[in-house]
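Let me begin by presenting the structure, written as structure tokens, before commenting on it.
A single protein chain has been removed from this complex, and every other one stays in its place.
Note that the chains take the letters A and B in the order they are written out, and that residue 1 is the start of every chain.
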Amino acid sequence: MNKNKERIAVALMILATVVTIVSVFAIENFKRKQFYTVELIARSPLNGNWISRGKDGIWHPRKIYVPYGKEVKLYIRNIETVSHGFALPDFNLDPPINEIKAGEVVIVKFMADKKGAFPFFCTVWCSNEHMHMSGEIVVE
Amino acid sequence: MSAPSKIIKICFLLSTFYFLFSFWNSFAQSEKFFEIRAKKFSYTPNIIRVNKGDLVRIRLISEDVHHGFFLDGYGIRTSAHPGQEGSLKFVADKPGRFTFRCSVTCGEFHPYMVGYMIVGPNSRFWMYGGIVLGIGVIAFLTTFLCKKQNVQG
Partner (left out) sequence: MSKDKLFGLVDLSWRFELTKFKLIRALFKSRWFPLLAIIFNLFIFVIILIAGLIGGFSAGNYNFGIMIVWILWWVMLMFVLVPIFSRAWCLMCPFPIFSDWLQRGALFNVNTGKLNGLNLKWPKALKNMWVMNILFLVTTFFTGFFTVRPLATFILLGGIILLAFIIGIIFEKRSFCLYVCPVSGFQGLYSQFAMAEVRRKDPEICKNHKVKTCFVGNECGHGCPWMLAPFHFTKNTYCGMCLECFKSCPHDNMGFNLRPPGVDLLVDEKRGLDEAWKAFIMLGIAMVFFLTMQGPWGVLKDMVRGASLKGYLTFISLHSAFSLLIVPAIFFFFSWLSKLFSGAKEVSLRKIFTNFSYTLVPLGLGVWIAFSIGIILPNGSYILHIISDPFSWGWNLFGTKNFPWTPVFTGSLGYLQGLTLVILYLFSLAYGFRLARQTYPDEAQAKRGWIPILVFLTLTTLAFLWLYIG
């Protein structure tokens, strides 16, 4: 009986399954901690419009709340089946983006160096309500 | 040989002649313009026919969201937003049936949003059709002409 080989085989199984699942979510969690990370979901106004979640863990419809003076990493995730766009004219977005394709995630960074409320909106025709797909970033 | 076999042999030969005859039909070259409307998840018209050598112009109009248009074999593409058209102009110098596909993710069935452009004569099809028919005929003949069979038919 090969006790050690059996142990290795079982270890590999656990590696392939449990460890993979845990690692995947752990890596993602770690990546999101390095900046002030905000998850922004792009949805057309027919499906709820923009909605964001920052460190407070609360979903804010059509609003993004970020702290003043921090570098913000925005994960813009398009969970729909059409393209959306994103523009935030009052800040410098890095990298400059135009289209977020269906199912895609686009990451933009910017420095929240102004206090106040600033508009953002979708820049790609996505639905009949496209003109109303907008929100506000609040820096405080 | 028996009557059914004779009939079949004649049918095969007639079909082969028909294929060859169609192949030789040629058409005059001209300019063709198509206004293609794209809507999830198909194009209208969905099949366009041109002749080899035609100068083809395509105006792509989107009826709902951002759609694309990529033409197999020619490798050219364009796209259209609603209210902003796309256009293509090219010479259809390659004969055959080519698929044009949506090149901008427009919805869940995006990978299946296709149309066909047929540049006639579809020599690729006639060639393979002729080969298959020819093999069939040869198989038929060798069945009855050879004593011992080891090859196809």
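Some points to look at:
Keep this in mind: contacts are C-beta pairs under 8 Å (C-beta built on N, C-alpha and C of every residue); 3 or more make two chains touch, one makes a residue touch a chain.
This structure is a prediction, so every number in the text was calculated from the model and none was measured.
Screening A:51, A:102 or A:133 for touch with the missing chain picks out A:102.
Listed for chain A, the residues touching the missing chain in the whole complex are 1-2, 5-6, 8-10, 12-13, 15-17, 20-21, 24, 28, 31, 75, 77-81, 101-107. Mapped onto chain B, the interface with the missing chain covers residues 2, 4-5, 8, 39, 41-44, 46-47, 70, 72-75, 94, 96-99, 101, 103, 105, 107-116, 122, 124-125, 127-129, 131-133, 135-136, 139-140, 143-144, 149-153.
In this text, only the chains that are shown with their structure count from here on.
In terms of their C-alpha centroids, the spacing between chain A and chain B amounts to 44 Å. The part of chain B that touches chain A in the complex is made up of residues 65-66, 81-83, 104-108, 110.
Remark: chain A residues 81-83, 101-103, 124-127 touch chain B in the complex.
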